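Excluded from the complex is one protein chain; the other protein chains are retained at their positions.
Letters A, B and C mark the chains as written, and numbering starts fresh at 1 in each.
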Amino acid sequence: MDEALIFERSRPGRAATSQFPESAQSNDIPAELLRTSPPLLPQTSELDTVRHFTRLSQKNFSIDTHFYPLGSCTMKYNPRACNSLAMLPGFVGRHPLAPATRSQGFLACMYELQEMLQEVTGMAAVSLTPMAGAQGELAGVAMIRAYHVNRGDLVRTEVLVPDAAHGTNPATATMCGCTVKELPTDAQGDVDLAALRNAVGPQTAGIMLTNPSTLGVFERRIDEIAAIVHEAGGLLYYDGANLNAILGKVRPGDMGFDVIHMNLHKTFSTPHGGGGPGSGAVGVAPRLEPFLPLPVVARDDGHYRWVDADERPLSIGRLSAFMGNAGVLLRAYVYMRLLGAAGMERVAEYATLNANYLMVELRKAGFDLAFPDRRASHEFIVTLKRQAKATGANAMDFAKALLDEGYHAPTTYFPLLVPECLLIEPTETESKETIDGFVQAMQRILAQAHEDASHLKGAPYSTPVRRLDDVRAARQLDVCYAPANTPEAPEAAEL
Amino acid sequence: MDEALIFERSRPGRAATSQFPESAQSNDIPAELLRTSPPLLPQTSELDTVRHFTRLSQKNFSIDTHFYPLGSCTMKYNPRACNSLAMLPGFVGRHPLAPATRSQGFLACMYELQEMLQEVTGMAAVSLTPMAGAQGELAGVAMIRAYHVNRGDLVRTEVLVPDAAHGTNPATATMCGCTVKELPTDAQGDVDLAALRNAVGPQTAGIMLTNPSTLGVFERRIDEIAAIVHEAGGLLYYDGANLNAILGKVRPGDMGFDVIHMNLHKTFSTPHGGGGPGSGAVGVAPRLEPFLPLPVVARDDGHYRWVDADERPLSIGRLSAFMGNAGVLLRAYVYMRLLGAAGMERVAEYATLNANYLMVELRKAGFDLAFPDRRASHEFIVTLKRQAKATGANAMDFAKALLDEGYHAPTTYFPLLVPECLLIEPTETESKETIDGFVQAMQRILAQAHEDASHLKGAPYSTPVRRLDDVRAARQLDVCYAPANTPEAPEAAEL
Amino acid sequence: MPYIPHTEDDQQQMLKAIGVDSIEALFDEIPAALRCDGFSNIPAALTEMQVSRLMNERAAQDQAGLSFLGAGAYEHHIPAAVWEITTRGEFYSAYTPYQAEASQGTLQVIYEYQTMISSLLGLDVSNASLYDGATALAEAVLMAVRANRRSRSRRILMPRAVHPYYRDVVHAITHTQGIHLTEVPFDPATGRTELTALEAIEDDDFAALVIPQPNFFGVLEDADGLTDWARKRDILVIGAVNPTAMALLKPPGEWGAEGGHIACGEGQPLGVPLSSGGPYFGFLACQQALVRQMPGRIAGRTLDLEGKQGFTLTLQAREQHIRRSKATSNICTNQGLMVTAATIYMSLLGPTGLTNVASQCHGNLRRLLDRLEGAAGIAPAFRGLPFHEAVLKLDRPVSEVLAELDAQGIVAGVGLGEWYPELDRCLLVCTTETKTDDDLARFADALGAAVKGGH
Partner (left out) sequence: MPYIPHTEDDQQQMLKAIGVDSIEALFDEIPAALRCDGFSNIPAALTEMQVSRLMNERAAQDQAGLSFLGAGAYEHHIPAAVWEITTRGEFYSAYTPYQAEASQGTLQVIYEYQTMISSLLGLDVSNASLYDGATALAEAVLMAVRANRRSRSRRILMPRAVHPYYRDVVHAITHTQGIHLTEVPFDPATGRTELTALEAIEDDDFAALVIPQPNFFGVLEDADGLTDWARKRDILVIGAVNPTAMALLKPPGEWGAEGGHIACGEGQPLGVPLSSGGPYFGFLACQQALVRQMPGRIAGRTLDLEGKQGFTLTLQAREQHIRRSKATSNICTNQGLMVTAATIYMSLLGPTGLTNVASQCHGNLRRLLDRLEGAAGIAPAFRGLPFHEAVLKLDRPVSEVLAELDAQGIVAGVGLGEWYPELDRCLLVCTTETKTDDDLARFADALGAAVKGGH
């Protein structure tokens, strides 16, 4: 059922009056500082508002309702307890500048989270402040730069990035004032070592990698890569998006990485929330510890406290007004306590089992793998190049047809170097039957592609809207409602 | 999308292990007391369980998603604050037998609720313990009987009930060991006074009425009725289901009623929860106070306490293990504090405005009213007798077609005396646009009935299932899953 | 206006459409003499912010402490998912599923619930819930009286070891129909309802025997023996059971050689918070043959127009809205939302989980009793095997002990003197799986000290 915009439900004079105080009587603010017309906020009743947003929510696919094998995103179950415990009144009501007397419960959690993340990654120290993966990357590259600068090595501004890397890696390098050198991938999905050797030099600040890579395979010569980069004077940055694949099996610190960010909203199962909030906590080897972003939590004699700037003069500084996404960190903390040491290892084991199983089942079902000779990590790539050629139905069409089957689509067209790419990540929390169901759906779609590809071009059919016109969206930009800019007469407000 | 039974998702050995403790080591219970096979509970993961029930929820119509003009049910907005405040840890964690030292917060709310309900109904005293309307009725009729018995008047066992009354009224009378005498209704929807005069006598225990009646009209000669019944030695019972219509306009106590139950899950907006819990608090005139069911809350010097059986030797006793649906009572308390005196009066005003507006608009749209010369109370009746004759589409068909339009159906075929009856109650929390949308939908359905009634016979089309076979449900009774009794091969478990 | 969406404009248009000048005019059928003029004794509206503050302050007054209270309401761990899903608007704000096609969520939940409860109790069919455990027992009694065609009496054998409040409720609800509860004493040594006590009763025509399992003192009854005794006399057997215990114990449907007929009880332990005593829910299940005597709603599986499975309320001919004065009960609204919570709870726990909970509850009681062994002035009142509650006989007035522990943040249990004069210095304590070894130690130490301190 369609859901009108909330502004279309608005009626002058309507209001959810229980939600706000009376206006204060006196107003001593001079007129020239005041706004002259009220903001365009909807005037709706509480019922209509609740109904509107409840109905909107039902238009989403989500983990709680659908299998969501979005590669590189680790869409696993978000335990509800993580939410309810992080939202206990004591936590939710704590002001970021609350005095230490009113903070020991929260700080204890943060301190222990730092410790656990150090253990998990094999790094010497952790800062929890970055607010998403990309900000973790920024913290990491900034630390690498600060490290070189602090040693007086001012020319190291080149960052090496494999061509399969996530877009945030090159974008981050640029944001840190570095230049990006792209590295090619070889046919097996590993970094091209010859190219790497060519690329490194006295300007090399470092390399940004994730291992397993975004191609879903484990970079087998990681120690060689580490040696090459380190010998050239660069540092190694680990993009933690793929940590789910290796928990307890191999640690970035042990692979030679100097700095890592973790996507707590992936591996540590804090929710994605329809696009955040995330958390991109960073871990570092000892030589980078002085540069960690602040704040960090310390413990003295069983008392917890913030480490302040005076103690860390080399810190790259502060990346958020307070301490980052504290509520997300609490969720990750609860998650880790629920899993414990053994549970954290099982994550990688079953994520890998599920990915490899789904991979072989899809191969049996007639799909081509991008790297057929490799193990899947926690994810893998199917390429629909052959099918697209034979039937005209491409990766996008498969993705949309999956929505009609009741599955969220895998990641499409990323990494860019694989044509007609589906990057598929089932995660450890999905059952065999769910995976089998997905394989059957893929088979049905494949059969449909051969029978009548044009039908797939029309997919999805069962979603609240059919396939959307992205080109129109960009050309006839409509990003802000005004009664006049409605593309067509809005349909009669229905309930 | 279909949702398999949770049992069909079950796999031996699967479990949400975070949710339960290890088994205790020792077990000293002798084998003959132990069960020999485990209960048929599903073995599912937490994710599958969350997904299952989240998806099931989406198959419901509800206030939070749909207009729900179910007559006699007062489906109005349930403020979310009532839920979250009633579920504060202090309230949710309070044991019913907690000592007074740990109960003053809760008891204060209950005491004030009693006081406010007395004021609202015009009664002398209130007991909050009945757990739904029907139990309130039971309490009421039991008090009436106890009153007569206590006066040594042992033959008063007849209860008068108008034919339009809700089924719980006669059923309750029977449960209290009384016999029911039905009273006819006149053409204007009022009780037939002549019949009433004939019916009363020395065996009359009392009369059960609601005013406005379940026909949606105000019983204008209520004082005459009261006089007739009182003179005959009977008492008047008020079924509080329709209190929403008269809040602040006329009070049952002032109309001459001796006892009343209130459906807090209707007028006082506690949620219906897909079939409860409700609360059927009872109020009484002074002469019935000694008979009130226990417990009741008293205040002595600012200290709150339970009134116990010693102080109320004539009480009809205890109707629930503890004190009834305390959490529902808290919600009603919060609701009343949010509305305040003026807000409580507005409830009746706008409920009545909405009902009368909807009534005239439907009449304009070509529908027949059961009582065209009467004002609607908070609800009113449309009879589709003429349409059913002309087109073959009956009240049930209209009801199902409304579901396709995105509206929950009104109450159908109740009260029984009106043919092809739709009892429609919009409530005060719905907006004019919502009501207008409903009228338009009714018009479309009417047009469809004239065009192609057979199409309506197939409705609903857009719900998760099409029209269900109730006869089969009763004949081939299947009320408990067992793999063998599945009516057809269950469809492949889909997600 | 709180929760009323009408603008001035809406109101004018609507009045105009109706053809009246004011809302007041819509009340013109109410005799003027009866009219009241608003409410003088209700406080003015508060905003949600103000009410929140008030309620937070009140809730903060009522701290649970470290509690060993049981006696019919039990503190269990409830998975966070249970109430996060149960309070979703679609469950929370729906009505009874009269329009089946628009209520498949609720109906399927009920069907799944019925299946779980039936299996837990070892019986064939379950209804969709009753108000609470006590009223479920009352309904079971009424049902047994209706169903027992061999008995001409309206007498019920009701053990004194049944929860005293339950006995009160059953009496309050059934005595107006001439039903008489014959008390069966418990054995003062074992705390059990012994066969000898039954045999000592003079009357011999009874409609039903109630068997609590465990009984109010936490003691496990010889359900097999009692059932066989009753069965032989054409007395229907009603089990009144704790649902957590059922994960471990033989269910009523399997008692004795032929099984009990009806089982009922309080559903609260299955995912429902303590919440001052309600809303809880009563469960009720019975043998297939009795289904038409069952009170309350029942969901059934059927097919739709297209042959697809779906769910609907069924056997409504038993109910008040159809059968009116001849209905099996007057119940209409039941405890649907609690059933939703319980169904999610039972699904999350599964057979292993619920069994482990039961075994931990029992194990914790054992550990507590072991710790108390030898404590001066504290002894178990009964020899019978307890499940997760036990009666302790103290060498000091219970109220003094309670007050002393309360001051230390411990709620020790309930004194039994008020209900059972013969158990004057007795304290009923309960341990669930929520108690840690430290909790048990803290309690045992404090209790030991308090009893000793009285001397």
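The criterion applied here is as follows: contacts are C-beta pairs under 8 Å (C-beta built on N, C-alpha and C of every residue); 3 or more make two chains touch, one makes a residue touch a chain.
Remember, predicted model here, so these are calculated numbers, not experimental data.
Colleague: Quick one: which shown chains sit in contact with the chain that's not drawn?
Modeller: Computed over the complete complex, the missing chain touches A, B, C.
Colleague: Could you please point out the chain C residues that touch the chain left off the display?
Modeller: Output for chain C: 47-49, 52-53, 77, 79-80, 84, 87-88, 433-434.
Colleague: Determine and list the chain B residues touching the chain excluded from the picture.
Modeller: These residues of chain B touch the chain that is not shown: 11-14, 16-21, 44-48, 50, 54, 79-81, 83-85, 89.
Throughout what follows, only the chains that are shown with their structure count from here on.
Colleague: Determine the centre-to-centre distance between chain B and chain C, using the mean Cα coordinates as centres, and give it in whole Å.
Modeller: Here the centre of chain C sits 20 Å away from the centre of chain B.
Colleague: Where the CA atoms of chain A average out and where those of chain B average out, how many Å apart are those spots?
Modeller: A distance of 47 Å separates the two centres.
Colleague: Which residue numbers or ranges of chain B touch two or more of the other chains?
Modeller: Residue numbers touching two or more other chains: 14, 46, 50, 54, 58, 63-66, 76-77, 79, 81, 89, 338, 429-431.
Colleague: Can you list every residue of chain C that touches 2 or more other chains, as numbers and ranges?
Modeller: Only 1-6, 10, 45, 47-48, 56, 79, 81, 85, 89-90 qualify.
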